[in-house]
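Below you will find the structure I want to go over with you.
One protein chain omitted, others in place.
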Amino acid sequence: MVTRRRSEIVAESAIELVIRLCGISAIVFVFGIFFFVFREGAGFLFHGLNLREFFGSIEWYPTSESHVRYGVLALIAGTASVTMLAMAIAVPFGIGAAIFISEFCGGRLRETVKITIELLAAIPSVVWGFIGLTVMNPLIIRLFHVPIGLNVLNGGLILALMSVPVIVSIGEDALKAVPDSYREAALALGVTRWQMVYRVLLPAAKNGLLAAALLGVGRAVGETMAVLMATGHAVKIPTSVMDSVRTLTATVAAELGEAAVGSDHYQVLFIIGILLFSITFVVNLVADLMVRGIRAR
Amino acid sequence: MIHPAATRDGMFQATALTRRKARTEAIARSVFLAMTLLLVIPLILIVGYLIYQAWPILSLDFLLRNPRNGMRAGGVWAPLLGTLYLVVLSLVIATPIGVLAAVFLNEYARESWFTRVVNLAVVNLAGVPSIVHALFGLGAFVLFAHLGKSIIAASLTLAIMTLPVIIASTKEALAAVPIAFREACWNVGATRWQTIRHIVLPNSISGILTGVILQVSRAAGETAPIMFTGAVFFKAIREGNPFAYGLFDQCMALSMHLFTISTQVPNVPAALPYGTAVVLLGMVLAVNALAIVVRVYLRARKKW
Partner (left out) sequence: MRQPMVRINNVRVRYGHREALKGVSLDVHGHEILAIIGPAQSGKTTLLKTINRTIDDVPGAVLSGTVEVDGENVRHMTDVFALRRKIGMVAPLPVGLPLSIFDNVAFAPRMAGMRKRSELEQRVERCLRQAALWDEVKDRLDSLGTRLSGGQQQRLTIARALSHDPEILCLDEFSIAVDPVTTMRIEDVLKELRHRMTIILVTNLVQQARRLADRTAFLLNGELVEVNRTETVFSNATADRRTYDYVNGIFG
């Protein structure tokens, strides 16, 4: 009667334990991130930060000698403006590309386009920031006759290109999830492919496409280096796309190095981190609930 | 039998309606093609421009020499080595944890509220902004764990950042193995782990590998998470020595270097930052291309 070696059985129990531990690791890390970021900022959050000023004031003077202010409204406006511009470009183009890949495109061409979009996704954010700085900047100055090319437009264009791959990928999944029977039924009625897309597919896939757009928003809001390098350094609410702005992410990245550990400024930066974490948490949660709907079908 | 009407003239001739439809069709296709090209063409143009600007400085020397003269001259050896250290270390940490976590989710866990929560956690971990990862790394590894700003702290931060994608792509690879194989193994008395180790994992390697390789390029390209946890402005190390950094040293990194010389250092000769960008981009694109090749090659060698 053949039996397994005792050492083998013990090793198996050990590895199954390790597997279970790794399984819960994701939960541990998400909580961990929230905990440690919260920990660094908690002191000031509960003892000193004026929340009304924080959310309502555009005055961000963390290093002032006499007139310290921690208002992030302008920073929120900075994030919002760049994100909105980016989405205004990325969503139609991204979904257009997704429609092209999914419905109007065959074999070889499809593979090539998909690979190119994948490569677009691989470009590091600091390289995008560099492109904004050295390519977009002079281009905008020349084309629009403005003194500085580091502004909402620059950041928005760069972010659009960065967010497109996510939108294309999820959008394509959403379109693929629509059963072929819908397409065949429409075409059998004699409509053109475009009519089929517009009247049948888009309505059917709208949940997934919305999720794709949301994930693009999440990506844009969370982006740090590219906007740090491309949007300029002005902390103010923009009145036009030619205005320089500062986003929440860029502010933290730019100022964390100079803030003394434990100081008020330092803690406020961590509090901004909590704010960012919460925003992207909600956006990704909503998007995921919608995507779960498609994949499950 | 062919219906006589089909061959009669005029039966299948284009009417005004069909002509108009065909036109709309063609226009629609062109519009979508144009939209796609508008995304693809700028990429090609930009990459071309970067290479063009970097050309004067690109050489083997550039890769093997340290930055000199306040980083206004020389090469990218120290940053390049630093990036390699960070990438290898972070993936050595993240891959086993990620793969085993996916094994848990796909092979052991029963569908329940608990697995939904875990999956949610993975998705949310994937969406955390890189600056928040930086804050976490600073708070947890640099300060709380007293690792100080070091390669190890930065690598741990990067590992947690790359973890969710490794989990997701491993899960996909595991799920692609047909359940019939698992059932056949259970029927002959193999334990769950035996089935995973001998049948499921070996046949998921291509998907796992692709996921890991893709994270290499992510780990190499990120700046914010390492900026406050271990990467520095400048550090002098010996050229040509692959073991020049220690685990608790701070290091230079390509991504950080690009940021530094394009925004923090004045009077840098134009080709230098372009050269750095091209090296970083080249590394990242080469790794991604490798992932694609691996994926295609291993798909062809599928065993079922």
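Letters are used for the chains, namely A and B, taken in the order the chains are written, and counting of residues starts over at 1 for each.
Going forward, contacts are C-beta pairs under 8 Å (C-beta built on N, C-alpha and C of every residue); 3 or more make two chains touch, one makes a residue touch a chain.
Just so it is clear, the structure is predicted and the values come from calculations on it, not from any experiment.
*Asks:* Which of B:W55, B:W186 or B:F248 touches the chain that is not shown?
*Replies:* Spelled out, the listed residue whose C-beta touches the missing chain is B:W186.
*Asks:* May I ask which residue of B:N124, B:S169 or B:N203 touches the chain that does not appear here?
*Replies:* B:N203
*Asks:* Take the complete complex as the reference. Which residues in chain A touch the chain that isn't displayed?
*Replies:* So the residues of chain A touching the unseen chain are 2-5, 8.
*Asks:* By the contact criterion defined above, which parts of chain B meet the unshown chain? Give residue numbers in ascending order.
*Replies:* On the side of chain B, residues 110-111, 180-181, 183-191, 194, 198-199, 203, 303-304 touch the unshown chain.
We take it that only the chains that are shown with their structure count from here on.
*Asks:* For the complex, which residues does chain B have touching chain A?
*Replies:* For chain B paired with chain A, touching residues are 21-22, 24-25, 27-29, 31-33, 35-36, 38-40, 42-43, 46, 49-50, 53, 96-98, 100-101, 103-105, 108-109, 117-118, 120-136, 138-140, 143-144, 160, 163-164, 167, 191-194, 214, 217-218, 220-224, 227-228, 255-256, 258-259, 262-263, 273-274, 277, 280-281, 284-285, 288, 292.
*Asks:* Quick one: in the complex, what on chain A touches chain B?
*Replies:* Residue list for chain A touching chain B: 12, 15-16, 18-20, 22-27, 29-30, 32-33, 36-37, 39-40, 92-94, 96-97, 99-101, 104, 113, 115-120, 122-127, 129-131, 133-135, 161, 164, 192-195, 197, 215, 218, 221-225, 229, 249, 252-253, 256-257, 261, 269-270, 273, 276-277, 280-281, 283-285, 288.
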